[in-house]
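What you see is the complex with one protein chain gone and the rest in place.
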Amino acid sequence: MEDTRLHDVARTGAAVVGTGFIGTVHIGALRRLGVPVIGVLGSSPERGAERAAALGVAQAYRSLDELLADPLVQVVHVTSPNVAHFDQVTQILSAGKHVICEKPLAMTSAQSAQMVTLAHNSGKIAAVCYNTRFYPLNQQARGMVAAGELGQIRLISGQFHQDWLAKDTDWNWRLEADEGGPLRSVSDIGTHWIDLTSFISGQRASAVFAELATFMPVRQKPTGPVETFSAAKGGTEPRRINTDDAAMILLRYPDGARGVMSTSQISRGHRGTLWWDMSGTDASAAWHADRPEQLWIGHRDAPNQIMLRDPSMMNPMGIAASTLPGGHSEGFADTFHAFFRQVYADVERGARGAASSYASFDDGHYEMLFCDAVLKSAQDGRWVDIPDA
Amino acid sequence: MEDTRLHDVARTGAAVVGTGFIGTVHIGALRRLGVPVIGVLGSSPERGAERAAALGVAQAYRSLDELLADPLVQVVHVTSPNVAHFDQVTQILSAGKHVICEKPLAMTSAQSAQMVTLAHNSGKIAAVCYNTRFYPLNQQARGMVAAGELGQIRLISGQFHQDWLAKDTDWNWRLEADEGGPLRSVSDIGTHWIDLTSFISGQRASAVFAELATFMPVRQKPTGPVETFSAAKGGTEPRRINTDDAAMILLRYPDGARGVMSTSQISRGHRGTLWWDMSGTDASAAWHADRPEQLWIGHRDAPNQIMLRDPSMMNPMGIAASTLPGGHSEGFADTFHAFFRQVYADVERGARGAASSYASFDDGHYEMLFCDAVLKSAQDGRWVDIPDA
Amino acid sequence: MEDTRLHDVARTGAAVVGTGFIGTVHIGALRRLGVPVIGVLGSSPERGAERAAALGVAQAYRSLDELLADPLVQVVHVTSPNVAHFDQVTQILSAGKHVICEKPLAMTSAQSAQMVTLAHNSGKIAAVCYNTRFYPLNQQARGMVAAGELGQIRLISGQFHQDWLAKDTDWNWRLEADEGGPLRSVSDIGTHWIDLTSFISGQRASAVFAELATFMPVRQKPTGPVETFSAAKGGTEPRRINTDDAAMILLRYPDGARGVMSTSQISRGHRGTLWWDMSGTDASAAWHADRPEQLWIGHRDAPNQIMLRDPSMMNPMGIAASTLPGGHSEGFADTFHAFFRQVYADVERGARGAASSYASFDDGHYEMLFCDAVLKSAQDGRWVDIPDA
Partner (left out) sequence: MEDTRLHDVARTGAAVVGTGFIGTVHIGALRRLGVPVIGVLGSSPERGAERAAALGVAQAYRSLDELLADPLVQVVHVTSPNVAHFDQVTQILSAGKHVICEKPLAMTSAQSAQMVTLAHNSGKIAAVCYNTRFYPLNQQARGMVAAGELGQIRLISGQFHQDWLAKDTDWNWRLEADEGGPLRSVSDIGTHWIDLTSFISGQRASAVFAELATFMPVRQKPTGPVETFSAAKGGTEPRRINTDDAAMILLRYPDGARGVMSTSQISRGHRGTLWWDMSGTDASAAWHADRPEQLWIGHRDAPNQIMLRDPSMMNPMGIAASTLPGGHSEGFADTFHAFFRQVYADVERGARGAASSYASFDDGHYEMLFCDAVLKSAQDGRWVDIPDA
């Protein structure tokens, strides 16, 4: 099935900014797709060189300028820390390159608003890495909602709970507001859920009520470097933490639908418990990331259904995001494969396709506005409107 | 295992007020336990006589007075509509009988406050039917939390979603505020969740933020009678509905823990999706009513665990609530069996036992205060404190 | 729902032979149903008296003769060890009483053949306790197969694995061939699976190939008494064991269908892993005892389905076996309730009803023939035919 979709992508070269866990995932997905990874840009020239060698990438750029000057590079993937996104993306688009930026798009909605304008004016493909959309059954669900198969969506619920920051000795740059922004669990994982459910339901929440919780106001920061999802070694120093270990959020949608969700990074035993459930007037649907190959469809007057990911029975959106036949499980890495397959087809075509379903900068900007509203609601203890993106 | 616990109960006679679905469940559980069901009181003398005949109960009382005058009756089960609870329970306790009252305890917290006092002064056993506590693994979970096995509870989440009122042609007396009270999904099923998680965590929420939703403001009311969980026959008339089809509730606990839960009676495919998940400082636990024989225990540094209901490995609370050996599934009816077994042992003993774990009137009163706060919060759009019960 | 089915049963009195775990389950189910339990017969007069007191049963017979002479008793439940079934059932039927006998029906197929004839000639209701049929979704499945909804059944697979005899210090009377018969796991639990799948598929295997395994040829037998599913106390002595810890069985059905199943009593972590899966020409179905409220229905060209136990959407057989509305879980004890409800309705009626679906003595005799063939096949290492029952 992969076959018919790859033939033109090799004409397009990619570079990846950031060489950590997720940057490596990008590189693997690009290669699998047959997109040449021309080079990488590390957090320092030394780190970049080391990672390029480790990854078998020919080139380690010493600066973004050098990267952007490389004529072999048409698409730049931004997987650097959040704080760098705005400047890097601005330069990339200004240099006339397409861009795929990790979420969150920016540190502030003022930044992301500018990025939307810049992307629009550039005429380039500008995507945000909400890869979870690309589990094929999430695309299937979007297609079902769009076709009216659930009726009008009334209630959306779900969670994204993890445990990788459950101990006060767990450390990551996202913990400190000046690097990751004032929100943590909401920004890092909550926005995945918001993007996913907005995408599937076709609706964006227009108001929000939020409660944030920081259960460990002091954590032990390692004095040396830490890789995401890896344990630190060496000494530590206590640091006051203001970002949210967990958040509980209520949502109102323009047509009267409601939502409720929570995020947590301190729930032991939950590595990545991400799920959503939508109750429509005609049927329900639900998806859990720990069984990503199943879509639950709920009925009142008939047995419920479990749709397995299987191109032989999915709708066009589900099929487009599938790589393997039914019975051959797809996972996290496959979502990047399907996501990039769609983006690079658009790059080849020179414009976003009518059926393209990846998150745009507009979607990324909405997430920033959502985060603003969450923060304000939690501070004020009241419902806060989310302006139109 | 049942054997050693029944020998004295036959000395105690019971009567059941209300002969609908749940009243029938009470009668079945009493009989299984060996408690003589002396008589029933129906919604009318005719209905009572008809049901007594159908159920093989010897006696159909024509009034509560007649029931209370029967010297064979020591315990009265109240399964009438919510609106009748206060008066009936007051009379029962005043008559010197023990009482087991279906939830919610009353229509208002003013009533339930009086009932707490009356129960206390009566010296009689006064229990509220939060039967869900008596799934043995919920008792097990309570025992684990009490023993500190999860550490301090930080985050409690969960749902109780149903679909039996998903259509505007679905009807039940609970829909109308004057019979069921101003809250519906919160009062009918949300309080089950609140009771269950308060019981297990050993903590009562001290403040609440709530959002209520009525998706179908007009419903078709049948002109004839309707049995709970049964479809109506005959004509209908439109009725304006103000009670909540769904609710989304945030919780704050005195020690800093937080909670988030939702209720729904309109989520197609969810017959009774009731679950809770608690994140503690040392471990997590979760339970789902659709696999009631499993308790999930979550760990950060070790594999998660699935404890099967099995008296050979549970703690004393779990064992006490179990009736069958492991591998022989228990269900809804068994919770009443275990619940009543504990209550009737206390009746025999003449006082609530130190290890008794059924909901008291104080617990039932807390649920009323909780509902008051939910209603006020939803009206005002702000956090509302729950006074001490 | 229970209501309309009970009104006549109180006219019928029951007695229970055997007062162990399963006898107690019988008594609880009878009481819940409103059937008076007139008396019990223990393994000794003393044991019987002790258990009658513990269970609140008025009468402990001192002999089967005394029991059979009691005019209040119309139905006798036989829950004694397997070795006693033949004699007791023979006496019961000869005394003109109806009988419900625990499985296996007898020690040999010669006995069970006689019992079939005796039952037939007696004109009395004679049932065998294959209670697993009475999980409502198993009845539903039977109804679906009978209605042709799966097409022709081609392949039946499944297991019944337990762990209660996983240690060589685990002891039960079933371990020794002279009390339990030459087969153990096959006879005790394998026949449950065979009965269940024969019932649902409407087909009996006509040939069998079997492999038996005794992993612990010597076990430690307690010198004192042991209750089923309970740990022994006191001293032990080594005993040579010849019965099967596990069995693997292949099946051929008359119309060309095939089956494969296994039993085990030594599989740690499996308390009661009982499941079946049937592949039909048009659809598949599967049921697992650890989620008894769900029936899986498999499709090739459409999403699979999960039917929840819910009388509002089941077929007549499923509805007839259900006691509670959907969303209120039923379990092991409820199967006895549904089973006895059907048997006692037939007792009242005086004959097996056309829609009755409990196992007859003929079914019980087939299980004995099946066991004979299993034993012979395992001994000879070849396919062995099962004669018509």
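Note that the chains are named A, B and C in the order they appear, and that numbering of residues resets to 1 at the start of each chain.
The criterion applied here is as follows: contacts are C-beta pairs under 8 Å (C-beta built on N, C-alpha and C of every residue); 3 or more make two chains touch, one makes a residue touch a chain.
Predicted model only: the values in this text are computed from it and were never measured.
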Candidates C:A113, C:L155 or C:A177 - the one touching the absent chain: C:L155
From C:S279, C:Q342 or C:S357, residue that would touch the chain that is not displayed: C:S279
Option touching the unshown chain, where A:E211, A:D244, A:D310 or A:D363 are the choices: A:D310
Given B:V16, B:A126 or B:M307, the one touching the chain that is not displayed: B:M307
Chain not shown, touching residues in chain B: 295, 297, 301-308, 312-313
Positions on chain C where the hidden chain makes contact: 154-155, 157, 159, 161, 163, 166-167, 209, 211, 213, 215, 245-246, 248, 250, 252, 256, 258-260, 262, 264, 266-270, 277, 279-280, 282-284, 296-300, 304, 381-383
Where the missing chain touches chain A, by residue: 1-4, 6-7, 9-10, 19, 21, 24-25, 28-29, 31-34, 51, 53-56, 162, 164, 228-229, 231, 271-272, 289-294, 308, 310, 312, 323-334, 337
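One rule holds for everything that comes next: only the chains that are shown with their structure count from here on.
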Inter-chain centre distance, chain A versus chain B - centres from mean C-alpha coordinates, in Å: 41
Distance between the centres, which are taken as Cα means, of chain C and chain A, whole angstrom: 53
Residues of chain C whose C-beta touches two or more other chains: 308, 312
